[in-house]
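What follows is a set of notes on a single structure, which appears directly below.
Heads up, one of the protein chains got dropped from this complex, but the rest are sitting where they should.
Chain lettering (A, B and C) follows the sequence in which the chains are written, and residue indices restart at 1 in each chain.
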Amino acid sequence: MLDTDFFRRWMAATTAAVDREADRLTDLDAAIGDADHGSNMRRGFTAVSDVLDKEAPATPGAVLTLAGRHLISTVGGASGPLYGTLLRRTGKALGDAPEVTPDQLAEALGAGVAAVAQLGGAQAGDKTMLDALLPAVEVLASSFEEARDAALAGALATVPLRARKGRASYMGERSIGHQDPGAASAALLVGALAEAAEPSGGGDA
Amino acid sequence: MLDTDFFRRWMAATTAAVDREADRLTDLDAAIGDADHGSNMRRGFTAVSDVLDKEAPATPGAVLTLAGRHLISTVGGASGPLYGTLLRRTGKALGDAPEVTPDQLAEALGAGVAAVAQLGGAQAGDKTMLDALLPAVEVLASSFEEARDAALAGALATVPLRARKGRASYMGERSIGHQDPGAASAALLVGALAEAAEPSGGGDA
Amino acid sequence: MLINVPETVVADGLRGMAAAHPELVVDAENRLVVRRDAPVAGKVGLVSGGGSGHEPLHAGFVGPGMLSAACPGEVFTSPVPDQMVRAAAAVDSGAGVLFIVKNYTGDVLNFDMAAELAEDEGVQVAKVLVDDDVAVADSTFTAGRRGTGATLFVEKLAGALADEGAPLERVESMARRVNESSRSFGVALSSVTTPAKGTPTFDLPPGELELGIGIHGEPGRERRPMMTSGEIADVAVHAVLEDLRPTGPVLVLVNGMGATPLLELYGFNAEVQRVLAERGVSVARTLVGSYVTSLDMAGCSVTLCQVDEEMVRLWDAPVQTPALRWGR
Partner (left out) sequence: MLINVPETVVADGLRGMAAAHPELVVDAENRLVVRRDAPVAGKVGLVSGGGSGHEPLHAGFVGPGMLSAACPGEVFTSPVPDQMVRAAAAVDSGAGVLFIVKNYTGDVLNFDMAAELAEDEGVQVAKVLVDDDVAVADSTFTAGRRGTGATLFVEKLAGALADEGAPLERVESMARRVNESSRSFGVALSSVTTPAKGTPTFDLPPGELELGIGIHGEPGRERRPMMTSGEIADVAVHAVLEDLRPTGPVLVLVNGMGATPLLELYGFNAEVQRVLAERGVSVARTLVGSYVTSLDMAGCSVTLCQVDEEMVRLWDAPVQTPALRWGR
């Protein structure tokens, strides 16, 4: 069972990962976007960690809806509403249970990812964060490690794609050959699940 | 004796020299000024050559006053009024004789150089065109070659000086170590006398 | 870069703007710039916003005759919904609020969320998307054309109409008409350096240029060896005219991207006017300056907007903002 603390560790591990990898995310965004994805994600997850420390929400669902709301209020750009919606909808789908199973999380995250697809209008293969999130959700019920690997593979698989959504789409053919920054950050988010599940706990938790 | 044609050849040879050396003059000015001395001199002497072709003044004095007036009307900057005054005053000092001796030229140019010193308020050693003109005038009566060498030596001798006049003076100590662009162009003007005196004629004449 | 630390660039800029413009309410904490006399009784409110780094767009266009409020985001990052919701509340007199949104995924999503929230709070909100950049194919393979220079025309003309007391739907339809009548094309002569990254976003060696760039340092569609100002005007104006095909007079915006000297921009305008004359397009008004910028990018863009008499009247109407000011 995954308790509230696990979800706090997940967010903390994501914050740490995003902080560590911010320059790489920004460099990826410089190549096919506007060079802000790293600082966007860092700003957002720093705010999430701060508010989770202050407000100490009592359920897994409350952790994620609060995190999502703060991403929306602090990130901006395309990634703010999209990641915000992802966590908020996942949190809502979890309801107010004090603990959830990995299966329940997989299902809830599926609902969150579907909400992202609806909001942004993107599909698999459009070279967006969805290309890391969709394969991860499919295997999440099996294990967090499999999900991490699937997200990473999905992110890497965006390299040869031509972008059809977001800022990278303006580049047309020239977007080919670069990894999508949002897919790369989604792989960090998914990877942080495995970290949070380790006995030592994730990130600075 | 130096006839009107000699003075036309002098101006033509100066125009050719300035055109050839414009980039060097501009580079010298970039180091301690504002990177325009080459294009200033080129613009001015091109206009001088054009007007001498068109108006064909009849005396040595008329050639130089016309040239000087056109420098004033086309160059701008510090060098326009200074070189313009130099040639205009030299021309006026020559009067309306149809031919002049090298001695008369030396004396007239001395008057022109004095007018430059008065207009600009500079003295020998201030790191200006005067540092090439003054030593040239002193030996001009002996030979044009000696004058050319004196002007060149004077120009090179500005390198260790600290500028006290013109734009280079703003740099204080940092003006030391660079040749003054106006001294360099003055050496071209004086050197063109020798060219004009050669049997082949100077420049494109 | 003339900054303290990247994290405070936007807040520092707003504090400095506040000191220079006592005629505006500049809320550096909440990232809001509002006309001091808002809400104006009976007047539709105009709210725009977007990433910072495009100054004077948008905050420099706040004031009588143009925007009621602007929401500056982080550098090149669209603002968050909280800002627009707060702005809408500050400027709504009951006559409703128009959101003017440049067509970027981030701006669209954040303004959409804000519109929902503001309507929940009882503010009537209309939205208009600005998408004038012909360098982007408007197809299912892209996020649609970007919003660039036409934003200035939309904000000026809709702002003037709102100042005359027109109701929300007329202001909205004018804004839409201005956008539909406008097209832009931009060229970069250098890349841009954002405070967060600290090095140029893309490599553009001197002696080359990028055609069809946006205002966020996104690389363009094509790279070419340096061209003359006249050749660039040919390419830019032809690209715009091919898409716009005006049948009447146009407003012309010759816009600098930030680091282009005004002297060069005026020279470029001479070439733009030449191409328009060659193509038989008559010019109603011309504005030259750096208005929709991309930090320290060198380059320029051309925006044309086909106008009728009403639109020329709205263009000429008085405006009192930091960046545009005339009449009265």
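The rule is simple: a contact is a pair of C-beta atoms (placed from the backbone, for glycine too) under 8 Å apart; a residue touches a chain by one contact, two chains touch by 3 or more.
Keep in mind that what you see is a predicted model, and the values were worked out from it rather than measured.
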If you put the missing chain back into the full complex, which of the shown chains would it touch? B, C
For a quick check of understanding: of B:Val75, B:Val100 or B:Ala155, which residue touches the chain that isn't displayed? B:Val75
Touch criterion as defined above, residue of B:Asp36, B:Asp131 or B:Glu195 at the omitted chain: B:Asp36
Going by the touch rule given at the top, which residues of chain C touch the chain that is not shown? 1-5, 8-10, 12-17, 19-20, 52-53, 55-56, 60, 75, 189, 228-230, 232, 254, 258-271, 273, 283, 286-288, 290, 293, 295-296, 298-300, 325-326, 328
Name, in rising order, the residues on chain B that touch the hidden chain in the full complex. 26-27, 30-36, 38-40, 43, 72-82, 119-120, 162, 164-167, 169-172, 174
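Here, only the chains that are shown with their structure count from here on.
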Greatest centre-to-centre gap (Cα means) from chain C is with chain B
Centre distance in Å when chain B and chain C are each reduced to the mean of their C-alpha atoms: 53
Separation of the C-alpha centres, chain A versus chain B, in whole Å, is 73
Centroid spacing, where centroids are CA-atom means, of chain A and chain C in whole angstrom: 32
